[in-house]
Structure formats: C-alpha cells, structure tokens
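The other protein chains are all here in position, but one chain of the complex has been omitted.
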Amino acid sequence: MIGTAEKYLERVKDFRPRAFVGGEQVGNLLTDPNTRPIINTVAKTYDLACDPKYQDIMTAESPLTGERVSRLNHLAGSLDDLELRLELTRLMTQTTGTCCGRCGGCSGLNTVAAMTYAMKLDGKGEYHDRFMDFLKYIHQGDLSCNAATTSPKGDRSRSPKEQDPDLYLRVIEKRKDGIVLRGAKAHQTNAIGVDEMIVYPGLFNKGEEDYAVACAVPNSSPGLTYFLQYNSDDAERRAAEDISVLGNPLYGGRQTMLVVYEDVFVPWERVFMCGEVEYTKVCAQAARRTHIFNEGPCKAGFGDLILGAAIFLAESNGLETEPHIVEDLVKIIAANETTYATAVVAARRGSDIPSGSGIYFADERFSVLSKLNANDGFFEVMKAAADVAGGLLVTMPSENELKDPEKSALLLKYLKGRSDIPTDQRMRMFKFLNHYVASSHAAQAWIGGGAPYHLRMALYEGTDMDEKKELARALAFGCEQPNEG
Amino acid sequence: MIGTAEKYLERVKDFRPRAFVGGEQVGNLLTDPNTRPIINTVAKTYDLACDPKYQDIMTAESPLTGERVSRLNHLAGSLDDLELRLELTRLMTQTTGTCCGRCGGCSGLNTVAAMTYAMKLDGKGEYHDRFMDFLKYIHQGDLSCNAATTSPKGDRSRSPKEQDPDLYLRVIEKRKDGIVLRGAKAHQTNAIGVDEMIVYPGLFNKGEEDYAVACAVPNSSPGLTYFLQYNSDDAERRAAEDISVLGNPLYGGRQTMLVVYEDVFVPWERVFMCGEVEYTKVCAQAARRTHIFNEGPCKAGFGDLILGAAIFLAESNGLETEPHIVEDLVKIIAANETTYATAVVAARRGSDIPSGSGIYFADERFSVLSKLNANDGFFEVMKAAADVAGGLLVTMPSENELKDPEKSALLLKYLKGRSDIPTDQRMRMFKFLNHYVASSHAAQAWIGGGAPYHLRMALYEGTDMDEKKELARALAFGCEQPNEG
Amino acid sequence: MIGTAEKYLERVKDFRPRAFVGGEQVGNLLTDPNTRPIINTVAKTYDLACDPKYQDIMTAESPLTGERVSRLNHLAGSLDDLELRLELTRLMTQTTGTCCGRCGGCSGLNTVAAMTYAMKLDGKGEYHDRFMDFLKYIHQGDLSCNAATTSPKGDRSRSPKEQDPDLYLRVIEKRKDGIVLRGAKAHQTNAIGVDEMIVYPGLFNKGEEDYAVACAVPNSSPGLTYFLQYNSDDAERRAAEDISVLGNPLYGGRQTMLVVYEDVFVPWERVFMCGEVEYTKVCAQAARRTHIFNEGPCKAGFGDLILGAAIFLAESNGLETEPHIVEDLVKIIAANETTYATAVVAARRGSDIPSGSGIYFADERFSVLSKLNANDGFFEVMKAAADVAGGLLVTMPSENELKDPEKSALLLKYLKGRSDIPTDQRMRMFKFLNHYVASSHAAQAWIGGGAPYHLRMALYEGTDMDEKKELARALAFGCEQPNEG
Partner (left out) sequence: MIGTAEKYLERVKDFRPRAFVGGEQVGNLLTDPNTRPIINTVAKTYDLACDPKYQDIMTAESPLTGERVSRLNHLAGSLDDLELRLELTRLMTQTTGTCCGRCGGCSGLNTVAAMTYAMKLDGKGEYHDRFMDFLKYIHQGDLSCNAATTSPKGDRSRSPKEQDPDLYLRVIEKRKDGIVLRGAKAHQTNAIGVDEMIVYPGLFNKGEEDYAVACAVPNSSPGLTYFLQYNSDDAERRAAEDISVLGNPLYGGRQTMLVVYEDVFVPWERVFMCGEVEYTKVCAQAARRTHIFNEGPCKAGFGDLILGAAIFLAESNGLETEPHIVEDLVKIIAANETTYATAVVAARRGSDIPSGSGIYFADERFSVLSKLNANDGFFEVMKAAADVAGGLLVTMPSENELKDPEKSALLLKYLKGRSDIPTDQRMRMFKFLNHYVASSHAAQAWIGGGAPYHLRMALYEGTDMDEKKELARALAFGCEQPNEG
C-alpha cells in the first residue's frame, strides 16, 4: 500500500540519530531548522504518490505484495518503468526544488537486486533471497530509502590498504548473527531522514574482500554518527527566524551528510554481499546505469524552476521581449531539454542486468552522456539566468527589512519593477533565483554523481570503436561505381 | 514494390536536364564527374532497401499499394515510423558519407500530405485526393523525390512584392489545364538526380497568393535550368582523372543546386496548393517538424565516419592511448550521440498533423533542438578530429604522386606511421578525414536546414513559459510546512 | 601623504550611517559582523600602500600636493599609470579575496575629472575648478572613495519620467547654497566604509536635466539610508560566533548596498554637474573606459586564489599529476591570463579624455572585451575548480565540529587526504574554495560592471567596420598579378 506523509512523519518521531550540524547536536528532526527541510522533502514524495494526478509517475504495482507502492521502491521491470522513473525525478525537483535522496535509494535497491541476482545465477542464491525478503518488507511499509555508496577514500593515489584502512567502509568482524562495519560513507543526501540506508560497494579487487559489503542499515542504528554538510545557505537557514525569507523556504538545498560507522552491527538477514569482490564489477556497472541516469532529469527539473524565475524577473524588469533576453531564455530551455532528451534515450535503450533477470537499467552511454550534458548545461543556465535577472540577483537586501514599515516603504519604492508586479513578489523571486544561481547549486550539479572524468571514460569504453572504423574504411577504401545502369 | 538501383539507373538515362556546373554544360548524368556521385548516392538508397538486413529501416508497407516501398516515400503512420526514419537517415550518411536528398523528398511528401489533409478537413478535399493519387504513382514505381522549398529571397529586409517578384517562386498564370511557374528554388540537394521535385511554399500572407503554391515537378521539365554548386571539392572532382584519390570517391560531397523555373507548366493533377495562403502556416510547421528532424541524425552519421577515421589515424600516429587523444575521441562521441538522442526524443514525442490525420511528425521542440545540438556539436567534432589527426590532415601531397615509383618510394618512406599500418592506407584516411573536417562540411552542417536563429525562436515559442513560471511561484511563494507529524 | 590604516580607522569611528543589514540596524561599523570585513578591506588598501614593496603599484605622486598618494585617488596621467592601476586591482583581489570598492572610487574621480574638463573646454570651467579643489582635499587626507553610479531604474522599458521619477537619482531642488537629491543608487560596493561617495550620472537626454547630476557625498550624510545586501554568506557571517570558520575570514565577500537619498543636501562646492545633459555622454564613455577596465584584472585576481586553492586540494586528494586534473588547472590559468592580457592591452591602447586633457583612460574596446572574457572565463574556472576539488567542496561539515575532541577525532580521521597535509588545513581550504566556486561569486562576476549585452554592443560600435570591409574587398576584387618578374 502506498505510504502517506502522515505515517512517514509518525516513523520520523522514532528516529533518534546522533547527528551534528554547524557544531551543534541535532535534537528533534521535525524542528531542527536544518533537518526539517529533509523531512518535508521526503514527506512530499509520499504526498505526490497519493495524488491521483501523479499515480502513473509516482507509483507502480509491487510484484511482491500485489499492491501499488512508491516507484522509488520499485524494481524497474520494463523500459517504460525506466522512462516513468525519469519523469518522477524531474517532477520531484520541479515540485521541491531540491533532492529527495530517495532516487538514490531506488538506485540502491535496483543495484543490489541485480548484483544478488548475478550471484544467484552462479549458485549463490542466498543473498538474493534475503534481499527480496527485505524488499518485500520495504514494500509492505512503503518505507523510504537512500543510498550509501561513496567512502571518503582519503588519498586517491593510494589503495584502501595503503592508508588508514577505515577510509573505505569495511567489515571488521563476522559474527554468527551478523557483521560489524567500520568506516564512513560520504555525500549521503537525506540519510538522516529516511527509514533505511542501502549500502553497496564500489569496485574492489582480490585481497580487498573486507570492503565488498552490501547491506541495509536502519536510521539511527547504534554506532552511527551523522555529520551534516554546512554551506552558507545551511548556516543562513540555521540562523533564520523566519524561513519564508529563505530561497526555497520549505525544502531548502540538497542536504548531504557524512555518516560514520563506529562498529555498527548488521544482522545476516540484512547482508546482501560480504566479501565477493568479483561481483563488485556488476554492482558498479548497475549503479552507474541507474544512479547516473537520475542525474540528468534532476538537473532539468532545477532548470525548469530557474527558467520560470527568469521569465518572472524578465517581466518585472520590463525586458521580456528584448532579443538578447529571449536568447538567454532559449539557452536555458536548450540546456534543460538536451539533458532530458539524452536521459529519455538512456531509458529507451535500457536492458536488464543480468540478462534475463527482468531488472531493467538504463543504457550506460546515454546515462553518462545525459549527466555530462547536464554539467555543462547547468553552467549555461546559470549564466543566462544571471543575465536575465541583473544585479539585484546578488545585491538585494534581506526581505526581513520589509517587516518594518518605514524601511519597507523605502525598499518597496526603490526596488519596484514593472508596475503591475508587486515589489515584494519581485524581491521574493530574486531571492528564489539567487538560491539556485548564486549558490552552491552549480558546483553540486557538476560534482554530484561522480567525477566527470570517469563518466567520459565510461562513454568511451561503451562505444564500439571498431564499428566506426569500419564505416570510415568502407567509404575511404571502397571505390567501385555501383554499375553503369 | 521496392525499387532497384537498376531500374533507377534506367530512368536516369531518360533525364535530360538543362544543367550547368563550373561553367560547363552537363551532358550525360551518368558520366559527368559532378553528377555521377549524385546518381551513386540515390542508387545506394535503392541498394540498401533491397538488402534484407536493412528491410525494417529502409522500407515500409504502403497502405496505397499493399506492397513494401522505400521508407523515403512513406507517410509516417506512427511514432515507430518516425524513429525508424531517423535510423534510416543516420544509416544513409554512414554508408554514403553524403546527403541522398531523398530525406528532403520524404519531408516534402509528408508535409504536402498534412497540408492537403488540413484543407480537406475544411472542405477543400480535391488537393488531398490529387496528392494521394500522385503518391500512389510514386509508390507504384518507388520513384525518388527531393524537396524544393527555399526561394532565393533576395533582400531579406523586403517582402516578395517589394523587390523583383520572381525572387520567390510564383504562379504567373492559371490555365485550364494547369499552372505556369516562374522563379527559382535554391539549395536543392540532388534535384538533378531524382525523379520528382516536391515543391512547397514557405510562410505567406494575404495578398501573396501567387506564392502559395505546392506541386510535383518531374526531372527535366521544360523550362527548368539547374545550376550546380561549385565549391573547391566540386572543382577538384571535375578535374580529377582518378576519383579514387578524392576524399569520398564514390559519393562525394553534398551536391546542391539552384533550380530556375522559366515559365514551367504543371498540370492541375500535380498541383496541391494554389493560392490558399492561410494553409502555408500548417505547411511551414509540418516542414519544420519533418525536415529539421532529419538534420540531426544526418550529422550523427557524418560524425560516425569522422570518429572512425580519427581512431584509424590516432592508431597510425601511435597515439591512441594518450589521455588527451582519448578525451578528443570522447568529444566526438558525445557530440554525435547528443544530437542523435535529441532526435530520438523528437520522434518519441511526435504527433499527427492535423490531429486525427494519422500522418505523424516529430515534435517540433526536440527537432529544432537536435539540429541546434548538431550545429555546435559538429564544430566540436571538427576540432577534436583535427587534434587527433595532426598536420598531415591539411599538408598531405596528392595520392597521385604514388603512381610514380620513385616518388612513391619517397612518400611511403616519409609519410609512414605505425609500422603495421600501410602508409598508402594512412594517406587515404588523411584525405578521407580532410574531406570532412577541412572542407565546407562544417559550414554546410551549420547552415543546412535553415538559419539557427529561427530554430532558436521555434524552441522558445514551443515552450510553455507560464507553466515554468508557475513552478517557480509555487516554491518561492508557498510556505506552509506539510504538517507537524 | 599616503594615508595609513590607523588614520582611516580613526575616521571610521566618526561614521554614523543609518544602515540596515538582515533586518537589523548596524551599530558600530568596527564590530558589526557584516561591516567589519568592509573596514578590513579598505584598511588593507592603506596597509599595502604603506608597504615599500608595493610603492609603485599602490601609490603615485599627486600633482596637486607633490606628495605620494594612493593610486586609487590618482588621475591617470599616462599609459603606464593605467597599467599600474590594473596591477593594483589584481593585487588587491589576490590579497583580500574581495572587492575594496575603491577601484570604483578611482573610476569615479577620473570620470568626473574628464567630464568637467570637457565642460571647461566649452567655457564652463567652474565645475572643473571645484572638482580639482575637491580632489586636492582628497589627496591631502588620502581619503577613500567609492562610486555611486547606478540608479535602481525600475521598469527598464520605461524612461525616468514614465514611472516614479525617484527611481533615478535626481535633483529636486536647487538652493542658493547647494542642491537637494532624492532617489537611490544601487549595487554600491563598500559605500558604508569609505569617506566619500563619488556620484555621477548615466546617459540622459534633453528634458531629463534633473537626472544629470554629479557630486561628492560624504559618508553618513543626513538623509542617507544604507541597505546592505544579504546573501547566504552574509547571513552565515552575521550568525557566526567564530569568523575563522568562514570562507574568507577577514575580508568576506563583496559587500554592496542600496543607498537611499531622502532629500540629501549637497553644497555647490561639491557639485560637479547639475543639468548639463549633453555631457552625460562623455561621462558614460569615460566611466566605461575606466570602471569596466577594472573588472577583468579583478577577476584574474580571484582566479589566482581559486587556482592556488585548487592546487592545494589536488595535492591533498593525491591527484595533482593526473592528466585530467592538470588540464583543469590549465583551464583556470588560461581564463585568468586571457582576461588579464586583454586588460593590459586596454591600458596600452588608452588615450586621454578629452583629447589633450592628460587624463588617461583605457581603450574602450579592449576594456569591454576583458570583461567579456572574464565573464565566460570565470565560469570555466568554476567548473575546473569543482572538478579538481571533488564532492567535499560542497558536502563538508562545519569546521565548528572540530572544537569538540570526540567529533574532531572522527572528522580528522575520515576527512583525511594525503598523509602529509594536515586534515584541518584540508578542511579549511575546502571551505575557502567553496566561498568562491559554490557561492554567489560567479553570478557577481557575470553581472558586476553592467549588462554583458551593453558591453558587446560597445565592442561592436567601437569597431571600424568599413576598414574591415575594405580589407576583404581588396583581396576579393583585386586580381592583378604583382608582375611577371
């Protein structure tokens, strides 16, 4: 049964994570200013899923329970499922203006499903059975998940064993009833606000078995510490008395965190890989084909919001028909839709992993290409939006000044734009756009989902170079006229 | 029944166009060096259609004859048809390295079909009936067509009536048995080598009825004069004693021509519009949704050839594993596939014009976006390929020097690359790549299909700005917490 | 005599501006967290001027007092002066990481000098005499100035008189002893921290005489209200208990403000233009040739800091020799130095305004070109720096966590990079880089100094198109062989 925001918020009350933000300890997730936007965003995933208008996009039928469940918990069973998932991603960023973290959870569930299925094909079926039991539990409660993928890694020129071994999350003990984990996972969006973290490994080699671990770890498990990111806008929110003057009042910016595992126990029924390094390759490939696939539509959704704000401000500046302003708006549209289109083709050209499993993943080449297009595109979006908006994008005083009548009178007089657009709305929209194009957003967009270099190399390796070479040879070397007719 | 190259070449023997190239009159189309590549390219469309391997891509079932016919003569009846058509376009450029012109013809047939259907819906069914009869005739012979769309236009700051009225093709006389045309159409690829030219108008307004004309004009009709383009590579080909030393020996470069109409008579049964200016709008829209749609996949096909040649030369230079060379190859791949992906989505998001007609056209926004991506992408491809190839791309002596043993010995010694790649093959591939990246190709790619400015404006006008503005407003202005849980 | 930071700080104690930031009133400029960085930055201009190492760059000899004075108060008397000024600008951003505001003041002084000189040439010498007296006063005290140039403007599609007339700063009364100003000036960097604001107009036409006003307004003049900008990093700083965890601890980000003039009185001896609309053209041109000229070197200085931080982080990541990382660093260098080089040529190709005045201004074309290069370059710098740094650039927890030993132990363990680089320094540098590439900096860089569109049009209008056309004609049309030898 599809979960509701109400039930989710009930569960949140039981989350008791040891967490820190800005040097302070997080008390109540529902009231701490930096965690509340996380909760709002996850709650929104439930609200939209319950909205009949978005049934197709937001939900799917679970083959495990026979009931509809959030698409974010669904194993893609077809190319259509993949295409709907990217619509979900764009819809989520359009409606929250931030990252819900559950797209990562969805990637994690699908990745682990494929990885354990591959082991099953080789006769090690226990992991897959455990995972499907776990997934059924998720479906029954329509619980929320995120992904725990990236270890801190320390010095990249050294392997895990050439430095502090804990810089990659690892199994330090195998007990009869389960395993004990030590290390950390970085850059985890919304980890503190989801029911379960889906842990899965990067690529590891023989001799690095301790690092080849996949499992599910519930929120607030003993031994976990959450260190929340702390950018300027996190600090601004923490200090704000009135969130309505913030850029994205309800949902804020993407909230990532470093999650430290100090000897966290995980029972065997939640362990989906433990030492099988040879399967980290299929895991890495599946992850790339699902997680990177999300990145593009996500940025297109942000781009939609930026486009909307830019149009608003162009109008309020009285410049919306100026040719150079129109060209700027075109640049935003082009960037958004190119990113989106590449992702659609990633879905349409998808296939199941392992072959025959029925668990569908987007095409790798188009997935990474969509993300690469998003990267460059987002910077073009920023430039164009800054162009359209003009100086107040950066130099606007606080909307808090409006609370005093005398100051308000001055600001509403001097920050006025086109006469039919209320000045306070104009100020609001400047701050909103500022949140996206004069902030950490572009850097996040660039880095999120992994180093662009690795994406480029994946594109290269996925291309059949010999086929292309043959096409050129055929024309360059073949020289007989068809016939003389 | 699917046409064959043999039958086509038979028909070509009867073409007797009045045509000029490089200052000389074209005699025999099959032997003139500048027209033979046109014939080869069109013949190749028939050869591939007869190849069982390409049945799906190259042919479709005609609803008019019940037999398979070239997809280039097919009215798209579904989104799948559109997607297969773009595969056809990419395949054609991959296998001929040039433009067959018939993609334009296909656009013309579909455009006129939609336009006449629109008139039929308004009670003027005669045009559509005529057109369907004509189309049946095309299908029966599987004849080849191209499109005649762009009048010379003269001074763009003046309308047709503010300058020499013939600068836009127009009807100068309506007779009982047909109409008489005067004027010209420019940039017509391969017109001299196809059976029929499909003439259709641009956008015209009330008072410009004479210009609103669509019809079919057979090759070599009395009153036609063909002036072939004459770039350096056309001159090189004209002068060549041995075509095997040319860049693309069999198929050459895209061959366009200016076709002048000196009072050309067209019987009524071949006239599909005559004065109905109010329907030029649907015509222009349909044209943009089908002709521009072809442009992207076409460039991706060229890009495939360039990629193949670049890999070959990287290997022959001994540099194929250098990181900066790999990055260059990635740039080519990324450009090709981004263009392609945008076109795929144009197909997938297509719809019929007029609604209910069952004649399918690609989505306009993604069509123009694909072309815009192709434009910038192709220049990135050029840079990357030049980088990979190095100086001989431009500075290589003629392969004709190899015909003399003494000169050959020197050149094979001093132009040698990696020892296992024959030097003459290396030279061949340099010339091949030169044909694409040190030629008029990039400029063609940029300009072909219409001014980029108009494409950008189409992207702008096709975007629902209010929807985007609402998304931004919802987040910026809406500020109630979901609920307190 | 060159001013000192000490004397400046003494003067600051007497500043009593009515000012607001983040909804609160500014009390003491030396202790308010958002104004102290302004004071530090201006103080630094004095400190560097007193440093013998920077004498040539930071100071010049005043022809009015015969003593050395800050170059920021100097009328450029030669091309060398212009070149040294751009070195000053780059040095200031390199050493403060922000904008001192006095470059604008310097532009204002030079602009008003040229404008009044132009009036003097036409027989209206009084304004110039007044200005030179004022300048002598500035030189005697080596006072600090900024520029007040941009009125809020409201709806850009309307002229000043078609909307609230106060949206452009204007003279509302001319008295015997002076004038009264009403309106506002926006985007004024550091206005609250300098001794004098140099007010000068944009371009105005006949009938808009009230807006053609130039004058000097001392800090804290009665009737002024300062509304400070309030971005996320301003909020972060306002809330911070310990500034050492901020991105640029001492100097912060560029601090702009909206300065409202509620009937501010200016005595005639400080009025340098009052109604002479015909001279606003020379004023606008001079302003563009001096203020825009500063923008490029300023961004090169920021780029130097970003480059330094990127190298540090590349090393701490153990990736500084990876080819793709090196290519990223090259992109930063190329952007910085291209911007810088274009500005150097702007200086070298400068000339005096009006001709014969001996008041030198940079070349307009190269000035705007430097700024345009800076705009695009800065976004390339951002991408490259984000690439080099990786995810912690955005996802790092607050350094405040390090103050607790238990949390510190965890963070220093898990955020460790290369073993010989202290982890707290690594965290420090991530935050520092975050301040520049995950903030409002890029948007500021893009917008600051005026709309790029107007810069592009200035480049166009400054180019002699006929000369270029002649070059093409000479080669295309002229066809006689030199001689037959």
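For reference, chains read A, B and C in written order, and residue numbers begin at 1 within each chain.
Here is the rule we use: a residue touches a chain if its C-beta (ideal position, glycine included) is under 8 Å from a C-beta of that chain, and two chains touch if they have at least 3 such contacts.
Owing to the predicted nature of the structure, the values given are computational and were not obtained by experimental measurement.
The chain omitted from view is touched by exactly one of B:I353, B:L411 or B:A472, namely B:L411. Annotation: of C:R36, C:R71 or C:H441, C:R36 touches the absent chain (contact as defined above).
Listed residues B:D80, B:E126, B:D352 or B:D387: the one in touch with the omitted chain is B:D387.
The chain not shown here is touched by just one of B:C50, B:L121, B:I243 or B:L258, and that residue is B:L258. Which of B:T150, B:N205, B:S244 or B:Q425 touches the hidden chain is settled by the complete complex: it is B:T150.
Remark: the residues of chain B touching the chain excluded from display are 20-23, 150, 152, 154-158, 163-164, 166-167, 183-184, 186-187, 225, 227-233, 235-236, 238-240, 247, 256-258, 260, 262, 317-319, 322, 324, 375-376, 379, 382-383, 386-387, 389-398, 400-401, 403-404, 407, 410-411, 413-419, 434, 437-440, 442-444, 446-448, 451-453. Residues of chain C that touch the chain left out of view are 5-6, 8-10, 12-13, 30, 36, 39-40, 43-44, 47, 94-97, 243-244, 248-251, 304-309, 311-312, 326-327, 329-330, 333-334, 337-338, 340-342, 344-345, 348, 365-366, 369-370, 372-373, 425, 428-429, 431-433, 456-457, 459-460, 463, 465, 467-485. With the whole complex as reference, residues 323-324, 327 of chain A touch the missing chain.
One rule holds for everything that comes next: only the chains that are shown with their structure count from here on.
Ranking every chain by how far its Cα centroid lies from the centroid of chain C, the top place goes to B. For the pair chain A and chain C, the distance between C-alpha centroids works out to 38 Å. For the pair chain A and chain B, the distance between C-alpha centroids works out to 40 Å.
Shared interface positions of chain B, defined as residues touching 2 or more other chains, are 327.
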